[in-house]
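Report on the following structure.
For this depiction, one protein chain was excluded, whereas all remaining protein chains were kept in their positions.
Chain lettering (A, B, C and D) follows the sequence in which the chains are written, and residue indices restart at 1 in each chain.
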């Protein structure tokens, strides 16, 4: 027998019994669809393989996709919106980083210190998930979901571009506006 | 089987077994009426749809309505009073925010850093709940409650007004006085 | 079924099963008499009605009464002594506060920031309980206890007195001496 | 039924079911002998009566006695060594403190702020246990243990001595060396 601890959409601490380990992801999907989350977002954000981004099942982490009024791809997690950003691969003498897709938002006054990341200037941002490198894990996929549409939008080969441009530019105001 | 963790009105950590997921809100209401709370208030406060404000069931978060001696609408949560404030919609070139109702109080010396929000000047305040945007969720309503009286007082269409005036003005002294 | 989490007198984390909600206070009394505590002291201290002070059952929070060698009323909680102080009511233009009884001690080097309260000068103190206002709750009383003796000592009507004098004056040295 | 939460010698979080309250100390002894600990060391260290020092059962807090290569009495707790120090009674006009035995070590860079205590100069130290005052509790004793040998070494009546000398002098280097 397993037991998984959630924070519900109402902020309550609730444990759910799970019959066996192979039922665990199903339970996470079931309650994640209600906005329940389990555990804290790791410092620097969740890390998943890039090949999981196109059909990632956001309910696994209690999040859901959302298109804002400007038509941008975003994700809602605990009532806060994160913007999708494509990071090109970096291949300089100083740093090698594979292409990635990152969901992040500008930092808010009540974010604790250890989740804030520095960007250029005085901007600080908070990452929910980074999809980078790795090998696709099918168990993270939306059951019955199609991978086709978004895959076209995935960042491809590294192109010569300044490192600064490859970093996410935090846009604080819009992201602070919670669509609930 | 589910298990919900509470902090009782005496500050004790108590877990209550719940038969099934659909009984959870009932259990939260039952113990919330005693002032028991589950989980921490999220940084920046709970977020609920504005249309839930008029008949929100405060027992869901272990709080209760209270009218102070001056006749003002307040809410008591863990022995501390929060004042009701109406925030008009903001629709400037820089920021778009829908109308909201906020329950907040002036910060106290023992409030941890991550719950304090800055207002104008040196004032700091703490938000318990913000009702803004969203779509009404009936399960948050007081069972059998009437929505009529307060709805008239809800902030309506945005009116031209300086942004500063739309922000809550913390009033520290009165709110520090706990009515228990 | 309920489950209450304690810190034992040996500092261990122990959960005790409780048959039903109406048995909870009995269990808190039973283990509280051994010095077991449940949950953290709230920032600013526990808050109880003033009318509960005379026969408060200190075992409910894992504490016990103690008279120090100088004959002063104190309370021991987790091996640390807190002194009883009477706070007269304040009724000035700036502030209205009902009479209260407070159990507090000078801050120690290892107290975390969020429990320290500032007094006049550089003194910092820590409050265990404040009894103020409210309506007596019989379930907080010592079973079979007499209310008579201490009630005479309760602060009565507000008398003209400077605000500063109404605040607790922390006496660090004596309180640091733990009688165990 | 009770349940006690341990941190194992491998750092894992493990809960053990205990049949009844009177079996609790046995379970703490059984797992404490493996180096398992329950709960955090209180700020300023555990406090026990001085009369328990001679035959204290260190397994109750997951620790064990150790004699270092220099023949000094030490205690290992979570892989870190604490040195035994005798503190004479202080009986000055400013402070009255009974004799004590303290197990402490120099602070390490990764010790959190709230466990560090200031000594003279810039030294900081961390206390595991202080045995001072109080009334012997037999249940803390090593089962079948002899009290004789160490009792001779216990600090006795207060002797005139400067206060500074009565305080522990942290010796950082040796204590940082973990004998495992």
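Operating definition for what follows: a contact is a pair of C-beta atoms (placed from the backbone, for glycine too) under 8 Å apart; a residue touches a chain by one contact, two chains touch by 3 or more.
Since the model is a prediction, treat every value here as computed from it, not as a measurement.
Touch, as defined at the top, links the missing chain to these shown chains in the whole complex: A, D. Listed here are the subunit A residues that touch the chain not shown: 1-5, 15, 18, 21, 24-25, 28, 38-44, 46-49, 60-61, 94-97, 114-118, 132-135. Seen across the whole complex, the unshown chain contacts subunit D at 3, 7-8, 10-17, 78-79, 108-112, 173, 177-180.
One rule holds in what follows: only the chains that are shown with their structure count from here on.
Counting steps between touching chains, the shortest path from subunit A to subunit D takes 3. Shared contact partners of subunit B and subunit C are absent; no chain touches both. Looking at which positions face the partner, subunit C and subunit D present mostly different ones, since fewer than half of the interface numbers are shared. Once the centre of each chain is set as its mean CA position, subunit A and subunit B turn out to be 28 Å apart. Each chain gets one centre point, the mean of its Cα atoms, and the points for subunit B and subunit D are 45 Å apart. The multi-chain contact residues of subunit B, meaning those touching 2 or more other chains, are 3, 15. Because contacts link the chains only in sequence, without closing, their graph is best described as a line.
Inter-chain contacts, as defined above, occur between A-B, B-C, C-D.
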